[in-house]
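One chain of protein is taken out of this complex; the other chains stay put.
Showing chain A:
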Amino acid sequence: MSVESQETNAPQSPLSTTAAARLVAGREIHTQVRSKPFVISTLVTVVLIIGGFIALGFMGGDDEDEVPVAAVELPAEHQQMLEETNFEVTQAGSMDEAEQLLQDGDVDVIAAFDEESYIQIQLIGLDELPMTEAQNLSVMPTMDVLDGDAEDSDILYFVAMAFGLIYMLVAMGSGMIIMQNTIQEKQNRIVEILLSAISAKALLAGKILGNSIVALGQFLTMAVASVVGMAVSGQLEYLEMLTWPMAWFLVFFIPGFLLVASVFAATASLVSRQEDSGSVMTPAMMLVMAPYIVALFGLNNDLVMTVASYVPFTSPVAMSVRLFDGSTAWFEPLLSMGILVITTVLVMALAARIYSGALLHTGQRVKLSQALKSEN
């Protein structure tokens, strides 16, 4: 604490905005990654995703099991046909014996000779028609669709839900953290100390940057967990289908999240107490939930999905789903991306003004117009 040390070491100019923002971002990341709730919730999510894929794998494997059947007076060629189509054949000497086996639950169904049937087999169930078992014997033609890829609508639904849910969970989680941090800094006035060292712009930029990196990390963790889950449960064939939509989703996710983060930060700067956050957060929350709701209710409505794929807040999910569906022209994702990026830049600039204007007003909730007008 001598005069000399001050003259030799003390920096004589403030940090550049970029350097200051990087420091702020570093602190945000550091603080979050080390917090217990964050680590636990990430681990739980990873376990759920991997577990989910494994569970899906088991359910899928169930119909591979052989169906026990009691064969009554069947010619050898018919018995062979049963064995080839996933039946486990038990010989029954008579119909009575076969019925006994079925009653006891040793077999699921009885197969008897029937001349009237096209394949000359009659299947007899216990108390209902053996539809499932009969399907083993049915012959299917090959199938395809004219428009788009042949992905079935179940998978499309699954992808839409997954994208919508991941986006909502990650954006909402990080958005809430940005909100809490901003209000906390305002509530306990550390913001005055911070702003005596760096600019409000640097603080906002650092906060958005840091939390976006954390959110991106969470997103990638979920993606890796999904791939691991598919690999472990032997469903890697889906991966090929999902690679491109996931890559697009990631590309859309980045500006989409910056947009959400800016809205949350600007919103939070309007209040000075955690208790008041409820009064301002509704619009931000609705913007985060919109993509999921669109995916949930608008999936089968082409018009809704097309419009949503251009609206900045819903486009990250809606456009990714449409890309998966294969219903887009080549320029559409680029156009939608352009709209999203421009909106993000504009909203960030607006958020910076609100943030700078409202950050040092404490006490009552700051009105939006007031924050925009205020210079300090």
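Throughout what follows, contacts are C-beta pairs under 8 Å (C-beta built on N, C-alpha and C of every residue); 3 or more make two chains touch, one makes a residue touch a chain; residues count from 1.
Here, contacts and distances are computed from a predicted model.
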Of the options "NADH-quinone oxidoreductase subunit H", "ATP-binding cassette domain-containing protein", "Cytochrome c-type biogenesis protein" or "Tol-Pal system protein TolB", which is the UniProt protein name for the chain that has been left out of view? "ATP-binding cassette domain-containing protein"
One chain isn't shown here. Among A:197, A:236 or A:286, which residue touches it? A:197
Among A:23, A:341 or A:372, residue touching the chain not depicted: A:23
Chain not shown: contacting residue from A:117, A:188 or A:243: A:188
Determine and list the chain A residues touching the chain excluded from the picture. 1-3, 5-6, 9-15, 20, 23-24, 27, 31, 184-185, 187-190, 192-199, 360, 375-376
